[in-house]
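Apart from one protein chain that is not included, each protein chain of the complex appears where it belongs.
Every chain is named by a letter (A and B) in the order it is written, and numbering of its residues begins at 1.
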Amino acid sequence: MATQVFKVPDTFRKDFKYTFCPGCDHGVAIRLVAEVLEELGLQENAIIAAAIGCSVTIYDFLNIDALEAPHGRAIAEATGIKRARPDKFVFTYQGDGDFASIGLAESIHAALRGEKISAICINNTTYGMTGGQLGPTTMLGQVTTTSPTGRNVEYYGYPIKIAEHIALCDGTAFSARVSLDSVANIKKAKQAIKKAFEVQLKGLGFGFVEILSGCPTNWRMTPEQSHEHVRNEMSAIFKPGIYKDITAEIK
Amino acid sequence: MSHIVINGDRCKACYLCIKECPKKLIRVSEKTNSLGNHVVEFCDENNECLGCAMCATRCPDLAITEVYRG
Partner (left out) sequence: MAVETITNKKVLMKGNYAIANAAVMSGCQCYFGYPITPQSEIGEFMSGKMQELGRGYVSAESELAAINMVMGACSTGVKAMTSSSSCAVSLMQEALSYACSDELPVVLVSVMRGGPGLGNIYPSQGDYIQSTRGGGNGDYRTLVLAPSTVQECFDLTQKAFYLAHKYKNPTILLADGLLGQMMEPLEFKEYPYPEVDNSSWCLTGAKGRDGRIIRSYAPLADNQCKFLDRLFAKYKLIEENETEWEEQNTKDADILLVSFGSTARNVRTAAKICREKGLKVGTLRPITLFPFPNKRLQELAQSVKKIISVEVNMGQMVDDIRLAVNGKVPVELINKGVGTPPSPEEIVSRIEELI
């Protein structure tokens, strides 16, 4: 008798269909979030705040309570939700522009306050929904629609390493960077998301995961090439790893 | 018997699963879905599927909806 080893998590809405481009890693990231919500039994108690960009469509797919925030303010709204209802599981799902550019002040300060919320940030080094412009994580040399000759330091400055910055905040309980370039790394990513959720449940502080993801459309690559790019180029600059884990320190 | 279930409606023809399968049991089919994509199909005449779920783990669109092992 065969046993089922994979299913669509119950956390999804009935008959959902992703609206992402072919090969987009958002689909994988959202599935991992859904799996972790299900495994931790959080679906009926979770509230998500999401802002703008491809990431905001998460509420069309997950069958959980959701609040749409203005661009950059998902963390502020999540803070408000958590302070009003400390018994709820509150998290955000954001892009790098939302989390680390327009919303950087909110992100850093939530981490410094040790807000008991969790944040997932998709880093694809570009503004996806608006058509591939230069973002806070755009790599040096990377060509985007607003860096047509590539990002150079003199003109554009440097990209931000988000997970490292969040790890520096004293209120952060967990900060990690993971990648979705391979099946092995997808499994690691899930473990990191689980950890970022668990530190909230334990009341330890701010939980954060940065997820390196491919954006084949705006990178002008095939899905397969986009994963090679994440593996060979992005991961060399944005090194995957656990940058802070106070549960490990406690051990 | 190990096998997978594919929801062709969700397939966006990125074909990442094809490369992922260690036994090369997934291929592009002649069928198209409402998106106009040639969807993938599972073809395991010799019962080689391991039920490893690497294809489903990789699929960005949850088009591989179920995996069974054993």
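The working rule: a contact is a pair of C-beta atoms (placed from the backbone, for glycine too) under 8 Å apart; a residue touches a chain by one contact, two chains touch by 3 or more.
Keep in mind that this is a model prediction, so the values were computed, not measured.
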item: Chains shown that the absent chain touches, full complex; value: A
item: Of A:E38, A:D65 or A:E198, the one touching the omitted chain in the full complex; value: A:D65
item: Residue touching the undisplayed chain, where the options are A:I47, A:M139 or A:I193; value: A:I47
item: Absent chain, residues of chain A that touch it; value: 13, 43-47, 49, 56, 59-60, 62-70, 72-73, 76-85, 88-89, 105-106, 108-109, 113
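Just so we're on the same page, only the chains that are shown with their structure count from here on.
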item: Averaged-CA centre spacing for the pair chain B and chain A, given as whole angstrom; value: 26
item: Complex interface listing, chain B residues touching chain A; value: 1-4, 9-10, 12-16, 19-20, 37, 51, 53-54, 56-62, 64-70
item: Chain A - residues contacting chain B, complex; value: 1-8, 12, 17-18, 20-28, 31, 183, 186-187, 216, 223-224, 227
